[in-house]
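First the structure, in the form of structure tokens, and then the observations on it.
With one protein chain withheld, the remaining protein chains of the complex are depicted in position.
What follows is chain A.
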Amino acid sequence: MEFVDGRFELREIQKLEGHTDRVWSLAWNPATGVAGIPSVFASCSGDKTVRIWEQSHPAASWECKAVLEETHTRTVRSCAWSPSGKFLATGSFDATIAIWENVGGDFECVSTLEGHENEVKSVSWNASGTLLATCGRDKTVWIWEVLPGNEFECAAVLQGHTQDVKMVQWHPTVDVLFSCSYDNSIKIWADEGDDDDFVCVQTLDEPSNGHTSTVWALSFNSSGDKMVTCSDDLTLKIWGTDLERMHSGDGYAPWRHLCTIAGYHDRTIFSVHWSREGIIASGAADDAIRFFVEDNEKDGLVDGPKYKLLLKEEKAHEMDVNSVQWSPGEKRLLASASDDGTIKIWELASVPY
């Protein structure tokens, strides 16, 4: 898609209040917001609760439909829907992961996963919903196999990071896992043989043009051949791989640094999310939300891709922006979560000349 000639504006659609502490993270239900199904998302907070927000019909505003509480005893740091949208996984500073099942609109905690020594910081389902990855301050990444009857079996405990692991994210099409850490690196984990053993196949760190401080989050473009990472070093970095090679044979192909987006942020970047049509949104500790797109006005491909700032919303929230997430629907809707305790829904709209 060509963004160079377009003009955009960011419209605040709704501000959602309800959490009584900072909102750390949010996740859109991938089975909603499409084909006329009203969209649903979950948010989690320092108030130890998870909230489910739902539209009554596709054009309506969002309302809080459920508060999931009295399960986690400390901050709920992260939440993720299974691909079918039937299950929600939540990771908490109480060292547990809860699995919630949507039973006719009611959410029941059907499983609690214990094993991490302390704070769990992120949860992620693979594309088929058969594996769940978790990570935390104990420097480990866990892979859980989803078994019938809401059973979860630990399939691997991956050690390699030297500091707490901030986020885990599965690749969108291949069962390769990515983790990023307080140790400034991104690690790539793949199952290379027939023995079902995940091993670290690559580390993207400072010597490989990587980040120089904590890496907080990562996101893939829609085809999965590019990844964006964000950091406390105030930069976004774009990484690329050979997708054909990734899909053939062993499922892993090396990733390399393509470019660094620097000079736009002046406080920690906590969240980054790549939209289906190629717009990168970032949320940072300077209360702003920024949008970047690939800049096609460049002199050939010698230097690799370049990205330019499409739009910046200066005071998107009154405090740090912790999470930005594009909705799965047709409209360019973005949800943001903040230390100010609110969630905002935005529409990135084209403006006619």
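One rule holds for everything that comes next: a contact is a pair of C-beta atoms (placed from the backbone, for glycine too) under 8 Å apart; a residue touches a chain by one contact, two chains touch by 3 or more; residues count from 1.
Here is the rule we use: contacts and distances are computed from a predicted model.
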Practice task
Among "DNA replication licensing factor MCM7", "Glycosylphosphatidylinositol anchor attachment 1", "MIP18 family-like domain-containing protein" or "protein-serine/threonine phosphatase", go ahead and choose the protein name stored in UniProt for the chain not displayed.
Solution key: "MIP18 family-like domain-containing protein"
Fill in the blank from the handout: Among A:K166, A:H211 or A:K237, contact with the omitted chain is made only by A:K166
Practice task
Using the definition of touch stated at the top, determine which of A:Q14, A:T130, A:T173 or A:S213 touches the missing chain.
Solution key: A:S213
Completion exercise
From A:W62, A:F93 or A:W170, the answer for touching the chain not displayed is A:F93
Fill in the blank from the handout: Among listed residues A:E119, A:D191 or A:E294, the absent chain is touched only by A:E119
Fill in the blank from the handout: Touching the hidden chain, out of A:L88, A:A285 or A:I343, is A:A285
Completion exercise
Contact residues on chain A toward the hidden chain run 22, 46, 74-75, 77, 93, 118-119, 121, 137, 164, 166, 182, 213-214, 232, 267, 285, 287, 318-320, 339-340
